[in-house]
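Encoded as structure tokens, here's the structure I'll be asking about.
Here is chain A:
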Amino acid sequence: MKRLIAFFGILCMVVGFAACSTPQTTDIKGTTPNVGNPGDPNAYYFNYKGTDIRLNGDMEVVLNALGEPKNYTEETSCAFEGLDKTYTYDSFVIQTYPKGEKDYVYAFWFLDDLVKTPEGVKIGDTQAAVEAAYGAEGYNGRNAYILKKDTYSMTIIQNDGAVSSIQYTITIG
Partner candidate 1 sequence: MEKLLEILDELHPDVDFETEEHLIDNKILDSFDIVTIVAEIDAEYDVAIPAEELIPENFNSAKALYALVEKLMDE
Partner candidate 2 sequence: MKKKSIFTLCACLAVCLALLWLLQALLMPKYMGSVKEGALIGEYYDNAGNNDVVFIGDCEVYENFSPITMWEEYGITSIIRGSPQQLIWQSYYLMEETFQYETPKVMVFNVLSMKYDTPQSTGDQTQREAYNRMTLDGMRWSGSKWNSIQASMTEEEKQWQGQWSYLFPLLRYHDRWSQLTGEDFQYLFKKDQVSDNGYLMQTGVKPFEDEHIQPPLVDYTFGENSYYYLDKMVELCKQHGTQLVLIKAPSLYPVWWDEWDQQMVEYAEKHGLLYVNLLEKQEEIGIDWSQDTYDAGLHLNVYGAEKLASYFGKILVEECGVADHRGDAEISTVWAEKVKTYYQRKEALQAQS
């Protein structure tokens, strides 16, 4: 028994030393699929009449809450199965991609100033208002702010000093 205790003592010293001299490790990052995860709570979103419309959100939920869109079109890519769908409401447009049986939000953009981003920016706002909400980091130096988070991006385009378009999309790749 004495031997084992002695051995343990030496062992602990060595391990203790090692633990101090090596940096703390952070958690492991998983693999990211092409479009992120359906239902991702961290995705960009905006709120319309109490409904969150979120990148990678389930389109069925949106349809149930908002009702039928004003316009609806389907787009195929050459040679591929599955449809991208575009839903146009009065103040915004939502595009989806298919995954399994369901459709998920792939992009949305605003059409007028009746909808706002969660940070309060809307079409027609000044550059100062955009920078107040998002900072100047995403500015491309010419006409747009592009913000990115994982596979998500938000683009605010300006025309003559005023916001002309606000778009959210998943960056594929």
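On how the list was made: all candidates are chains of the complex that A comes from, given by their letters.
Keep in mind that, in the parts below, contacts are C-beta pairs under 8 Å (C-beta built on N, C-alpha and C of every residue); 3 or more make two chains touch, one makes a residue touch a chain; residues count from 1.
Treat the numbers as computed from the prediction; the structure is a model and nothing was measured.
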item	value
Touch-positive candidate for chain A in this complex, from 1 or 2	2
Chain A residues within the candidate 2 interface of the complex	34-35, 71-81, 86, 88, 93, 107, 109, 140, 142-144, 146, 155, 157, 164-165, 167, 172-173
